[in-house]
Each structure stands twice: as C-alpha cells, then as structure tokens.
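All protein chains but one are shown in place.
Order of writing sets the labels: A, B and C. Residues in every chain begin at 1.
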Amino acid sequence: MLKVSIIGATGYTGIELLRFLIRHPQVEIKNLVSHSQAGRRITDIYPQFKGAGDFTLMDYDPEVISGSDLVFTALPHGISQQVVAEIYQLGIKVIDLSGDFRYRDISRYESWYELEHNYPELAREAVYGLVELKREEIKEAGLIANPGCYPTASLLGLIPLVKEEVVKRDSIIIDAKSGVSGAGKALKEPLLFNEVDESLKPYGVTSHRHTSEIEAVLEEFSPGGKEIKISFTPHLVPMKRGILATIYADLEVNISEEELINLYFKYYPAGGFVQVLPGKIPQTKYVVGTNYCHLGIKVDSRTNRVIIISAIDNLGKGAAGQAIQNMNVIFGLPEDTGLKATGIFP
Amino acid sequence: MLKVSIIGATGYTGIELLRFLIRHPQVEIKNLVSHSQAGRRITDIYPQFKGAGDFTLMDYDPEVISGSDLVFTALPHGISQQVVAEIYQLGIKVIDLSGDFRYRDISRYESWYELEHNYPELAREAVYGLVELKREEIKEAGLIANPGCYPTASLLGLIPLVKEEVVKRDSIIIDAKSGVSGAGKALKEPLLFNEVDESLKPYGVTSHRHTSEIEAVLEEFSPGGKEIKISFTPHLVPMKRGILATIYADLEVNISEEELINLYFKYYPAGGFVQVLPGKIPQTKYVVGTNYCHLGIKVDSRTNRVIIISAIDNLGKGAAGQAIQNMNVIFGLPEDTGLKATGIFP
Amino acid sequence: MLKVSIIGATGYTGIELLRFLIRHPQVEIKNLVSHSQAGRRITDIYPQFKGAGDFTLMDYDPEVISGSDLVFTALPHGISQQVVAEIYQLGIKVIDLSGDFRYRDISRYESWYELEHNYPELAREAVYGLVELKREEIKEAGLIANPGCYPTASLLGLIPLVKEEVVKRDSIIIDAKSGVSGAGKALKEPLLFNEVDESLKPYGVTSHRHTSEIEAVLEEFSPGGKEIKISFTPHLVPMKRGILATIYADLEVNISEEELINLYFKYYPAGGFVQVLPGKIPQTKYVVGTNYCHLGIKVDSRTNRVIIISAIDNLGKGAAGQAIQNMNVIFGLPEDTGLKATGIFP
Partner (left out) sequence: MLKVSIIGATGYTGIELLRFLIRHPQVEIKNLVSHSQAGRRITDIYPQFKGAGDFTLMDYDPEVISGSDLVFTALPHGISQQVVAEIYQLGIKVIDLSGDFRYRDISRYESWYELEHNYPELAREAVYGLVELKREEIKEAGLIANPGCYPTASLLGLIPLVKEEVVKRDSIIIDAKSGVSGAGKALKEPLLFNEVDESLKPYGVTSHRHTSEIEAVLEEFSPGGKEIKISFTPHLVPMKRGILATIYADLEVNISEEELINLYFKYYPAGGFVQVLPGKIPQTKYVVGTNYCHLGIKVDSRTNRVIIISAIDNLGKGAAGQAIQNMNVIFGLPEDTGLKATGIFP
C-alpha cells in the first residue's frame, strides 16, 4: 500500500483527489493538510465524506508528511514552490498541481506569472505529467508538474497535429469553455451564483497564463522545436465542471477526416483515457466525474481547416484524475487503478 | 458472481443501475434490455460507458433474461406488472422499480393510479424494499417493490415519529422538492430546459400518487395500524438530481431535540446509509451520486412542532442505489457492496 | 415630475429600483448614492444601463439628497435606521427597504434582529407598505417600511385566511423557496456558484427573522389581535430570482375551493398586482421581472386543509416593485405607473 498525503486538501482539487484516492485499492491516505482548516474534521466541512473514512486536517509541517511515499500538493502557484522543494529534498515523490513547475524555461514562467521562481533547477528536473505523451519520462520522475486544465484539453487535441506537421504552426486558435470549479473556491464577486448563472463570458482574452503553458509544450513536440504562437480564449460557462476546447487550425497537408482519425488512434489507442470518437461531437456531460478525455475530429474541406473538439472534466483529467494517473505510472500500477468510475449522468 | 439483468436499461434509472453495477465486485451483468433501443450498443447512446464495458441492448424476451439470478425492472407502472409476473414465475428474483407492487391493498393502488392491477396476489407477496426498516423481510423476498423516490425520503424521516407516536397522526405535512431527473426522460414540454430553468413550481398538489404510498407504509408502522392522512406537495427544482423533503408535524409528547436525535440514532445507527446529522441542516449536494440519506432534526418549542429535513439522490437511495442495497441484502452480501462511492462535489 | 434619489443604489435592490424608475414617466432621478462605489459611473459597474441614462454615484450626504421629493433607502438593517431618521427629519418622504421600520413592537424587532433600535417612535409612525392591504394608511405616510420579500409572498397569501378566520390560527406553516438574489450581493462562500448550483438547502430553520415580521402583521389582521405563531422555513433554490411560498393551514370552517377563491377575489380584484389564478398552480417564471403576485388556491377536503401557493419576484413585488407601487400611492399616481412591463420568459 502506498502512503499518500495531500497538501491543500480542502480546495476543490483537494477533495477530488480525496474522492478518488479513498477508493484506490493500493493507497492508504496518511495525512490531509490544510492550513486554513487545520484541526477540523474533513466531514465537518464536506459531509459527503461521512461513511467513507474520516480525517482530521493537519497544518503543514514536514513531520506531518514524513513517511509518505508520495505527496500531492494542491496549492496556489507561487506558494507551492517552496513546499514542493522542501518535500522533494526529503526524498518524497511529489505531484504538484500548481503551475510552478510546468516550465523548463523559467523566464517564460516569470514573465506570464509575473513572479520570481526560486527553484529553477528543480523546475528543469520536473516532468510535465501529460501521461499519454510523456509516459516513459514519468516512470522515472521524482517531481511531476501536473498539467493545467486548459492545457490538458488543448494539448491532447493538438499534439498529434503539431508533431506530425499536419497544420500550419501559426494558425492555431483554441476557443475554450470551462465550468466554474476551474476557478477554485475563492471568494470573488465574479464567482457568485448571481453573477455567473445565465451568463457567458470570455476572460483573460489574449493574456491567460495557460497560453504560455500550451505554447511551451507544443514547441517541445514541434519538429525542430520551432516556435509556436497560439490564440487562446477561455470562457466561463454557467455549469460546475467540464472543459470543452474547440480547436481550429489550417491544414498544411492534404489529409482526409478518416486518415486524420486514424492518426489520432495511433496516439490514443482504444482502451485508454483519451478516447477518439469517430463521427461524434463530444459534450462535457459524458466525461464529468471521470479521468476521460473525449476527442472529436472534423476536417472541413470547404475551408481547408481542421476542427478538434476536446472535452474533459477540469477536476478529473484536468487535475486530480490525471495526478492519480501519474501516481499509478510512477509506482508501476495499472494506469487506471482507482480511476474506473463511470461519469454521472444526468 | 451474481448474474444480473436490467429491463428498461436506457432510462435514467436504468443507466444509474448500470453505473453502480459495473463496479459491483459480486455482479456480472448478463443482459441489458430495452425495447425502444434494441440492437444498439449502450455506448452509442451513453458514451460515458466507453471503457467500462460495452453491451448490445436486447429486446425483451424470457429467453434473454433466463439464467439471471436477479432482474431489475425499470419500466413505467402499468407496463411493469406483466413483465414482473412473467419473470417471477420463472423462479428468478425480481426488484421492480415501478409503483406496481408497492401496495398490499390493491384498491388503494387502483384508485390512485387509475389502473387495474392484474396480479393482486403477487402484489401481496412482494416486500416493500425500504431496507433500513424491512431488512428481515427482504432477506426472504422473491419480489421486491423498490420504494418511490419521494416515499423513500419521506418515510425514512417519518417512520420513527409515527412508530413511537411522537407526533399527532393527523398533523403530518411533507413539502418535497425534486430535481428534474425524477420525472424521467419523457419528451414533455414542462421538462424542456427553457421551461424548467430559473423557475420553481409545485405540481400534483393534493393529488400526487406518492401520497398514497407514503400513507400506506406509515399506517403499517402506526401502532394499531391507525389511519394516517398526510398533505404531500412536490415541487420541481431547476437541478438534475436530488430530493429534499421538509417534514412538519405537531408534537404529541414532550420531547427535546436531543432526545429526538437519540431516538433517530436507534433507528439509524452510525455507519449505515441513513445518516443523522445532529445540529446540521442537510442539502442535496452532499448526497448526489450516492445511496445516502441525510437527516436533519429540529424541535421547535415555540410552535411545539418537529421539523425533519431528509435529503437523498432520487436516482440513488430513491431508486437505483436502494435497489442494489436490496439485492445485497437478498444475497447476503455486505449491504454497502458496490455502493461506497463518495458523492461528486462541486 | 417627482425628484427621487436612491441610497444604496448598487445592490441588487438598488439597481432594480433604478431599472423600474428609469422608465417611470413621472420620475426624474436626482441622485444615486453608494458609499462603496462613490465617484464611479453606474454604467461602469452595470453596463446594462448604457443608453438608459448615466449617473455618477455619490457618497451619502444630506446635501446630496436635499431637493428630493422621495428617497428610497436600500441599506442593510441596523445601518438604515439612522440614515432614514435623518432624511425624514429633513421633511423628505422615505421608503425604506430594510427591516428597520417594519415593527411597531420594537421589542420584537430587538429580539429577532439582536440589535438595539434607536428610533422607536419613528418606527411606530412608519406605515407597513403592503399596498393591497394598507392602501389608505400609505396615502398619508411620510415613512414607508417596505415589506420583506418572504413576508410579502406569505402575507398576501395568508391575510384573507386569517382576517376571515377561515383557518386555525395555530396551524399555519409556510414552506418558502427563494432564488439567490434574495441574499444580496454579499461575498459569502454559501453564495458562490459552485456551492449553490445543483443543490437545494433549507436555512434559518425555526429562526429566520421574517418569521417575526409575518407573525406581527398577521396578528394585526387577526380579529381581536389574537396571537399567531407560525412555522416558517426558507430554502435556497438554484435560480436567480423568484420566491414561491407554499402555505398550509387547517380549516376552521367549512368552505369549498370555489367559495375560497371568491373570497380571495374580494381582497384582490382582477386587474391589480395580486392575481388569483383559479384552477392554476403558480410558478415563479411567470412573475420574474414584474411586480405581480400570483396566487393558487387549493382546498384539500381529504385532509381538511387549505394550501395556498404564492409566487413573486423577490426583487419585484418583494422589494423594488412594491416600493415604487408605494411611491405611486403616496403621490396619487395610478398604482401601476412605471410597473407595467411584462415578465421575461423564457
């Protein structure tokens, strides 16, 4: 049994980790850490865990996590850096769900996050945990930078196009839509029910940080490491969970829809978490609560463009689910251990 | 391994049964039956099952279910009667999720459902599957009438009050609120998004069929079988899942809130699916996706009334979850086998 | 033209007042006052007012409202008292939308609001602005205490029953459900989209302040001023606007549904804002955005109970709409001036 702790256990990502880990057959939860809620029982805050096992939340202390085989850190970026570095130096494996270790090129991080990075060497050691495309590196990793939610949906849809040079590098547009849980549990006016409900709004137009994360990873997969600049526009949708990325790119080569679908199946064989749905258009409702990514693929010969639709649960494949998938890979478990539950619908 | 079939597998209750049964460690799904969708694959209709095991839907035929140890019937009332009788005569155990076998007094059924009942003897044999209150009878049952969603929430809250004669028998009022999935997948104008969203409406005021189901079962628990007439008002809430029943009754005896809570704990010991939450007010969000019932208990000395709040998932404890709990009891399995998953929130 | 100012103009009630007043043919808006937003333009905060007339928000100062014929105060209770007293002493008519002046019996206010009242004499002078039932007093009023949202829905449904002694005084139960805008724009975790959406929850069970407001006004209408104690349970519904009160009471006299409907029509003649809908069950969607109250009336001979369903928009008839209706009465205008707009649906 793996001994696992969660730091930042009471945010939405933290409780989603807990929800999955509680029924993971190879995991024993060691400690749940929450600075703001230390001393309270998790079931007092989240009654849904009654009957599933109870835990008293601890304040962070190296002592509290020592003895863990793995620690998940679900902290705000900026704050995560130091905690991760500290745990890593204790020889404990870490899966970090913040943005702090997702960049090898620290200057890109510093310019888009407007923050200094104090552990650039550790950042270079970290492995970007997009399992389907980095599996071998992850097996050896001591520190995983778990991908962002928008980048996960976007990159799973885009990497085959970029790596195979199917599309023009400068033509990529990602129009992404997210449920509100992607914004976390912060007390901000734009997250109030009365503000969100029955409205749709774009935000961070031309300036959202995930733009840089997507570009950095795409360039890594781009033959010759050629520079890639994308347009990325996130929108807030009046629903709790789910991300749908509608991805547009101009075709560079002549390829039919059928050929393109076959190409995607090479990257994502049937039976994995990334499911290519030939002839179907994904919707978020079919992935909510799961670690799946559904991909729809369209070639529009009229405009000579490809349109990829990618749907995930922002808290599942976009955060907690993928983190646990990374854990499974690191420890040599079947990749879907503890992640098989079917989504809830309706 | 139990061999289990579902008849009416593509309705909301059918797929919720499937969602739970797929991860039930003692169950092997034999056949999924759907008249309207026969020949299609379940994953073509509900992509969320991709990766969880695929099934081709069959049309109903005794042949199709023969060899099953148990059949769940999730059919409309009226239609269910004959199918259930047929399967029962084959010596297969049946858990029926319709209203057809919930009444021992057939005249009550016939008058509230405005339908003839063709199998009154079988109805008298059927056991009403409210597990926490009928466990011993269920163990021996060949046919379970799985309780209705509103009755489940209402009865779990009311039976201790009635059986212990804590409240005046003629003072019971149940004001119930349900998510829209309770109404099933029917193509009716009042179930369109534009009609339901951002509105609240009562329906079936003074005339909803579940009134009679609740009264019949309460009378069974009423000392001396004394007649009980209740007011029951359901409301449609703009959400997908969840029932919350707010129950009012005038106190017959002098009892403090603490004493009343202790009484409830006698009926529902800690660790079961019915959870008494002392000092807390239940909300539907903490039970969605689960087989739990959360109970809040208030004694209002100012008005000499007791107020019970009961929250369930109408598709969980109110339908599929409870059906599987019944199955576990019948076959001597731990009651929570396959039902341990934590609810999704947010 | 009446010169009108709003104090507390940027809360939900404040902007609803503004929305109505902008198209009121007899009103000229003098000043909009907001302490927190002083100096900003209303269209910078609420772009929906672009094109409708722009205003710069002022900080409160007696100077700012002098010259007004009427001031609406939409401030939190406790804070409202002093501002109202100050304006009133300037000889300006005031319609106060807080709870501060709704009680003639100050001890009741002080005990339920857990606050001291510093202007008890002014409170005794104030007229409770439930127009349909207090029209004559309102005509002469200098200070109107605009009724609370739950009390408005409840009292319009209950007063005919109480005044005519149709029901047992000690049997009244109000199960009320409200959209989230009733809670205002406060930055509180329970009002976040992720907390409210897809869930239903009761709150303030047995202890909500509006209980005392309803009781106080009912006693005023109760023959002989007999004491009335009610059970009142509010619930938060995942929608923005609308209150629906489901009211239960035991019949004291023998009366048919038809007779009871006729009784209601005597209180609420056709053509007014309170609309009796014979044979229909109200829903909130048909009153959203308006000053209407829809009433449904059921006599349940089986249980000898009456069930009244009352639907309003909490920001319309439950706040801003009724406040403007009060203004119209005070200044001798047709009662529906500026309030004729039809609700938006879907």
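Following the convention adopted for this analysis, a contact is a pair of C-beta atoms (placed from the backbone, for glycine too) under 8 Å apart; a residue touches a chain by one contact, two chains touch by 3 or more.
This structure is a prediction, so every number in the text was calculated from the model and none was measured.
The missing chain, though absent from the display, is touched by one residue of B:181, B:291, B:310 or B:328; that residue is B:181.
Contact with the undisplayed chain is limited, among A:237, A:274 or A:333, to A:237. Although one chain is not drawn, the whole complex shows that of A:94, A:123, A:149 or A:309 it is A:309 that touches it. Those residues of chain C that touch the chain absent from the view are 12, 15, 18-19, 22-23, 46-52, 180-181, 197-198, 240-241, 271, 273, 275, 277, 280, 282, 285-290, 292, 294, 340-346.
Where chain A meets the chain that is not shown, the touching residues are 170, 173, 175, 177, 179, 194-195, 197-203, 205-206, 229-231, 233, 235, 237-242, 244, 246, 248, 281-285, 288, 296, 298, 300, 302-303, 305, 307, 309, 346. Interface residues of chain B facing the missing partner chain: 12, 180-181, 185, 187-189, 191-198, 238-240.
Rule of thumb we're sticking to: only the chains that are shown with their structure count from here on.
Residue positions of chain C touching 2 or more other chains: 194-195, 197-198, 238-240.
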